[in-house]
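These notes concern the structure reproduced below.
All protein chains but one are shown at their positions in the complex.
Which chain is which? They are A and B, in the order written, and residues in each are numbered from 1.
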Amino acid sequence: MKARGEALPTQEMLINMGPQHPSTHGVLRVILRTDGEVVVNARPDVGYLHRALEKIGERVTYAQFMPFTDRLDYLASMNCNAAWAWAVEKLAGIEVPERAEYIRVIVCELNRISSHLIAFGSFTADMGAFTPFLYAIRERERINDLFEEICGNRLTYNYVRIGGVSADLPDRFLEKTKEFLDYFDPKIPEYNDLISYNKIFVHRLANVAVATPEDAVAYGLTGPNLRGSGVRFDLRRNEPYSVYPKIDFDICVGTGERGTVGDCFDRYMVRINEMRESVKILRQAIAQIPDGPVMAKVPRVFKPPVGEVYFRAENPRGETGIYLISDGTVNPYRLKIRAPSFVTMNIFEKITRGLMIADIVAVIGSFDIILPEIDR
Amino acid sequence: MLESLAISLVDAVPVLSGVPLWTITLLIMVVVAAVVLTFALTYAGLATYVERKVAGDIQARIGPNRVGPVGILQFLADGIKLLLKEDIIPAKADRFLFVLAPYLVFIGSFAAFVVVPFGVGLIASDLNIGIYYVMAITSLVVVGVLVAGWASNNKWALLGGMRAAAQIVSYEIPVGMALLPAVLIAGSLSLQDIVRSQGGLFGIFGWNLFHNPFTFFSFFLYYVAALAETNRTPFDIPEAESELVAGYHVEYTGIRFAFFFLAEYGDMFVVSSLATACFLGGWHVPFLNAEALPAVWGNLFSLGVFLGKALGLVVVMMWVRWTLPRLRVDQLMRMSWKYLVPLTFFNLLGVSLWLLLFQGRGIPQMIASLFG
Partner (left out) sequence: MEPKAIFEAVRATFGEAVSELQEEGFRPAFLVVSPEKVREIGRFLRDDPAMKFDSLMCLSGVDYPDRFAVVYHLHSLGIGHRIGVKAYLPRESPSLPSVDGVWPTANFHEREAFDLFGIVFEGSWDLRRILLPEDWEGHPLRKDYKYPEFYHGIKV
């Protein structure tokens, strides 16, 4: 290195991986300083999708804010809806009927599968294998069909309400979900055969961008990113909410099977395995769901008591935290959304030192970030 | 050869006897070039259609099926669309080089069609340095790609151009060395000679593929190195859509972009036809002796067989593209220099030793001689 610097003066290149780029999963701008192909510094620049959701939250009522949570992470819309509902119910002490909780868990887990499918598909498409993306979309279309039956929408559902869900499950919904699960079960081993253990794919991802467990915790990584670094922590297990205590499932952790623990391949495999676990959860939830009402009695003009609450839910991308301050009126006083992708971007600059430009794309994909969440 | 053709033409059509011979020769050359170019462009257009259909099949969907009977006129619609697009040249780009680059790439790719042995007598020009000529002229593509990357005044294009140049240049060595076994067996660089050397009574076993284990290996090495030469996945880093936003041709629009595109498909065909000619028996028709047939039938059958084999290899390239992810650029270079170069080198050594030990006979010949 020293000899090269003395013999041939080289200059760093400043490249803008601009807001418009096919593989930055949204309007993310990364300012790259590279020495040839090796990245010296990669700084993310976010904020291109800032819509002032927190300020809007102070103007609308608690129920009116529900559609805004859809647009927070549009690939896991049910999860964001439910997180908001659970936070407000924790603040106001509302008791949700059990059937509604089971329905919420069912739709959240279905949405988790669909979100991980997109993460899997777009990640392999970024790596150059375009075909798995279309297979993932095909599976996801079936989930979208199920959701269309429930609430009429295929992307931003606005189905969960404060106190329950907006409508009961339609006829034969549970049978159709079971059919989908039976159809989906053999797909994951098929994807593993096709692409997950493909030598080229593994070589692209193994030992790239390793996040040690200590770094992962210190930098606030959560969800599959944290579990990919080997830390066995899942909110549905460690701080259970809703009906998760009644459901039995495993926590998927990265094991460094093809490289080091905490590299891109581990994070990817955690998502693949989580899809399997979600199928397990769904089967149990469908078996256990009781009859009953789907909406608690919530007053029309809803004024929760004065207080502050912090609630966090396990979203497909990590831990979505909602810090809610109420001053007794119909509008929230302060509403802070702790988005998992926002916090994940913090480690980006540190973890990309010394990688190649092609690896930047792998890192962005393996962290599974989504821009509306980052920018709110 | 063209001269004799010109003379026979003048004899047949007396009215041309007033015209000097060189004019007739020139006219014949122009006609032949036009025929080859037409074939090349039609093939390139149809190849885009086939690629999309193959992609659709692998991806569990239907490809184009609106324009024409099974969507077969899609490439015409695409061509017209590209012709009608606005021609944008970036403000600070180097205008002359920017305009020149697509032509260089196109020439480098399509000039190689001259030595492709389509049939018994169907070759535009049977140069006695056939293989050498192909290797040389396809290197023009490197110049074109570098010029495109530089002239676009765009850092992404520059990166893509540099990567492409590095990749193509590094893979030229394995390509050349993997083709040499066929040259050694035939004893000539001319492609028609190489094809003829695979003839004889052995049918499919006369192919160079089965001549000895080293040539068998050589075919696959050549195919992999050729995939890298033509910038196809898994080696399509220079134009990696999702990373470099289409790399060196990011600033090109309309018909200029079409040139790059067509050149890639042309390259694929050239590479596949070299593989066919050198390893898969070229235009030898199974169960028949194509050279002994009357000219029309011999040419027809051999053309059909050759196109079948070459286009089959092209479809395999498309199949590979839609199945595998892509290699990172340093992994790509490592593969060439650390694996392919030594392998093709030892392969070549092995073939030379074999030919020395067994006096140029291959395994089928030796088995046949056992039975008298």
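One rule holds in what follows: a contact is a pair of C-beta atoms (placed from the backbone, for glycine too) under 8 Å apart; a residue touches a chain by one contact, two chains touch by 3 or more.
It should be emphasised that the depicted structure is a prediction, and the values quoted were computed from it without experimental measurement.
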Chains still shown that are in contact with the chain withheld from the display: A
Listed residues A:238, A:255 or A:288, member touching the removed chain: A:238
Which residue of A:33, A:50 or A:297 touches the chain not shown here: A:50
Residues in chain A touching the chain absent from view: 46-47, 50, 52, 54-55, 90, 217-220, 231, 233, 238-239, 305-310, 312, 319, 321, 323, 325, 334, 336, 338, 342-343, 345-347, 375-376
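The criterion applied here is as follows: only the chains that are shown with their structure count from here on.
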Complex interface listing, chain B residues touching chain A: 55, 58-61, 155-156, 159, 233-234, 236-237, 240-243, 245, 322-331
Interfacial residue positions of chain A with respect to chain B in the complex: 13, 15-16, 21-23, 37, 124-131, 134-135, 138, 195, 198, 200-201, 203-204, 356-359, 361
